[in-house]
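Beneath this line is the structure, given in structure tokens, with notes to follow.
Apart from one protein chain that is not included, each protein chain of the complex appears where it belongs.
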Amino acid sequence: MVTLTIDNQKIEVPEGTTVLRAAQQAGIHIPTLCDHPALTPYGGCRLCLVEVDNSRTLQTACTLPVVENMVVRTVSPEISQSRQFVLSLIFSERNHFCPYCQVSSGDCELQNAAYHEGMTHWPLQPNWKVFEMDASHPYIILEQNRCILCRRCVRACGELVGNFTLGVEERGANNMIVADLNVPLGESTCVSCGMCVQVCPTGTLIDRRSAYLGKEVKVDHHLTVCVGCSVGCGVDVQTLDNNMVRISGNWDAPVNAGVICKVGRFQPFDEDRERVRTPLVRKDGALKAATWEDALGVIASHFKPLMGKNGDGLAALASTRLAAETLYLFREIFKDGLGCDMVTTIEEGYPTAAPAALADELNSSFEGKLANLKEADCVLALDTDLIRGHEVAGFFVKRALPNGVGLIVVDAEEENDLYPLANWSFKIKAGTQTQLLKGIQAALVKLGLVVDQSIAQPDAAVQEAAQATAVDSELILEAAYRLGSAEKPVFVYGKDASLDELKALLALAKSSGASVISTKGKANSLAAAQYRLDSPFEIKNQQAAFVALGDAEPSQKLVKRLEKAPFLAVQASYISPLTAVADVVLPVAMWAEQEGHYLNLEGRLQKAVQALQPPEGVRSNLDALQAIAEKVGVKVNVKGWQKALSERTPATTLIEN
Amino acid sequence: MTIETKTDQDTTAVVRQVVERHGADKAELVPILNEINRRLGYLSSETLQELSTLLRTPKSQLFSVATFYNMLSTQKRGKHVIQFCESAPCHVVGGRQIWQTLLETLSIQPGDTTPDGKFTLVTTSCLGVCGVGPVIIVDEDIYGNVTPEQLPDILARYS
Partner (left out) sequence: MKAYRSMVLVSSDPLSMERGAQEVFDQLQKEISAFGLKDEVSLSMVGDVGRHDAAPLAIVYPEAVIYGPVTPKDVRYLVEEHLYKGRIAAGLQASQRELSGRIAWISARKDTLPAENRVLLQRAGVIDPTSIEEYILHDGYEALAKVISEMSPAEVIAEVKNSGLRGRGGAGFPTGLKWQFVAAAKGEKKYVVCNADESEPGTFKDRLLLESDPHAILEAMLIGGYAVGADEGYIYVRGEYALAQERLRIAIEKAEEMGILGENIFGTDFSFRIHVHSGAGAYICGEETALLESLEGKRGEPRSRPPYPTTHGLWGKPTMVNNVETLANVPPIIRNGAAWYRNIGTPNSPGTKVYTILGNVNVTGLIEVPMGITLREVIAIYAKGMKNGASFKLAQTGGSSGSIIPASLQDTPMDFDSYQKNGVSLGSGALLICNEETCVVDLAKVLLNFFRVESCGKCTPCRIGTQRAYEILDNISEGVSGLNDLNDLSLLSENLARLSNCGLGQTAGTPLRDILNRFRAEVEAHINLKVCPTGVCPMSGRILAYAPVMSHSTF
């Protein structure tokens, strides 16, 4: 620990802390613009200048490491004059004529800083060159005229996301933020995560859907969990008058520390499916509006007679985007209450099958955590494309690559966006993954990095694997060498990995000291697996089917199979091909309109809160199920949901948030 | 300066050659860009794209670096590049008159290329030959103690 004095206040902070962070911890405000807690210090804007004893010049607090017995002053006439001058320079650079800007009066850090310094006007004559606005991107507008060149966007794009789309062109006064080789943002390699928008201190990078709809300081903030996938990122859903205005990453969230992807930030605003606003019941071949009472009555009349029947009874499916409470109640009603033999989720346990089976077999949890992935120095990705799905986990890998993190990709898919990023891409024939993993294991032995008596002839084993997978044995050796010399390797595997592959992977993990983690599937796949709602789905002679679809989009395959059911009841938020073939449709809330818990891919239990009121007549998924239970006369108690998550050994230990 | 002919294939070949010579090491980026620029005349999008793949370096980073350094250009330039030193040592010994004459003779703005594609006129900071200022450099030929009267003769040497 280092002790220093800031404004006569003695402060103790860990070594390596900057003066700015030390001051912030002590509640001392130092104005900043280019600084952002999630980004590496930059020292460009010079607003955070402070006086340090025995220092010739003013120092930037954001870059200055603390030193024992350092004496710092953050308030003095000279400092104040300097900050005002820095601000007047910035105001003179581009068009900061605030009335035109959507972030002024609250959300603009530049304007706020100026008010804080007591400025009322800009003293330097400005030179307003006019730049064209880049509105080529579907979600983001780049308005260079308001840019202060703090490069927070550039750093966020690289350091947080690892995408490196944004850069800086030219030098000095000609500096401009550019995408790739200076192409319009909409034609660039941008992945629309919107982190640049989230960190922009002025109105330069604009979320085009949310601009002018409500300032961050005016809206209601709901800190909740994204249900886009199993990563379970913390998001801040911002609403105004029951309208969703904007979604930001939650900087304090343990999973993602503020970083989210387009699925969490922008896609919810693309929602154009038609809402189910009232219960519907099929009459004379067509769905007609009905009351809840009527609709529930129809359901009960079909379900009750099928109670306890096997094979020709009732089939029930739930979406894994539903909360744990909802899934638990769903199981209580259909499995325990109505005694159905076909109760599962629309994912059918597919993404969690292998890890669940292995956890059962080992009778212990074997997977690591996302924190391991963030700190990894070598990543092996098996049967997973972390760019197209579970994208934030992909960001964790991508952003570490420039630091020399090795990436080995093993997949049988024709396309995987990790291939071009990888140091070693093994695009191999489907079914040969196990052999490749065993080959790497043998290579570790051959290289003398691992002792494994079971491999008597490592050389031959490597050759064998090379032949089976049609991969150059040199490459296997290279990858093995990188893996073997890593200190914190992590293996990530996807839903296509078979149990055999997984066992081979685990063996390799043991010998190389790696932690393994699987991507699972949707937001609550792991909870569904823990509730054993993970069997394959099949309509045999079932006489009726129920789908708790929620706001999920049904696949064509699912619709095809359910068409066969003589009677189909669906609770859904949106009109879809599935509701079209249903006999009863119950209108239920979408993700933001209800609350509940989610178990993410690393076993972290997190609560999603309600951000919006559902339309009138629309009930939460949980309430809808409660109503069904009541109507069919099944006694349920949702309270047991959390305990039930531990009924079975999870693939990864559960963490409570 | 001889600029090599530039079909797409040649561009790729040159980029590969240069990378091979320096090694696909990001630390060698500035020398690599420098050599490619010298050989191909400028750094086109295709060039940087190819380089991005070979060096496994994001395009934005290549562009950021390429536009930072004065000797590198991301714009196509004329057949001959005239660099005029606008630093003080050349300025005080008559540089101003040379600049005026250059602008009038070529009838273009700084940074532009003559309509026939023959000359591109750029300004540069001190080139370290101030002992003989004012100085202009055409391609790689340095002309010192230049007077306005000499300019037409100098330009006439380039076809």
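Lettered A and B in written order, each chain numbered from 1.
Please note the rule applied: contacts are C-beta pairs under 8 Å (C-beta built on N, C-alpha and C of every residue); 3 or more make two chains touch, one makes a residue touch a chain.
What you see is a predicted model; the values in this text were computed from it and never measured.
Participant: For the chain left out of this view, which of B:41, B:58, B:78 or B:133 touches it?
Facilitator: Checking the options B:41, B:58, B:78 or B:133, the one contacting the hidden chain is B:133.
Participant: From the listed residues A:123, A:420, A:617 or A:633, report the one that touches the chain absent from this view.
Facilitator: Looking across A:123, A:420, A:617 or A:633, the contact with the absent chain belongs to A:123.
Participant: May I ask which residue of A:1, A:173 or A:451 touches the chain that does not appear here?
Facilitator: A:173
Participant: Among B:28, B:46 or B:139, which one touches the chain that has been omitted from the display?
Facilitator: B:28
Participant: By the contact definition given up top, give the residues of chain A that touch the hidden chain.
Facilitator: 41-47, 49, 57-58, 60, 63-65, 82, 85-86, 89-93, 96-98, 111, 114, 120-129, 148-149, 168, 170-175
Participant: So that we can see where the missing chain sits, which residues of chain B does it touch?
Facilitator: 25-31, 33-34, 37, 61, 64-65, 68-72, 86-89, 91-93, 96, 123-133, 140
Following the convention adopted for this analysis, only the chains that are shown with their structure count from here on.
Participant: Taking the mean of the C-alpha atoms as each chain's centre, how many Å separate chain A from chain B?
Facilitator: Between these chains, centre-to-centre, one finds 46 Å.
Participant: Can you list the residues on chain A that touch chain B in the complex?
Facilitator: Where chain A meets chain B, its residues are 154, 157-158, 163-171, 178-182, 189.
Participant: In the complex formed with chain A, which residues of chain B make contact?
Facilitator: For chain B paired with chain A, touching residues are 45, 48-49, 58-64, 67-68, 74.
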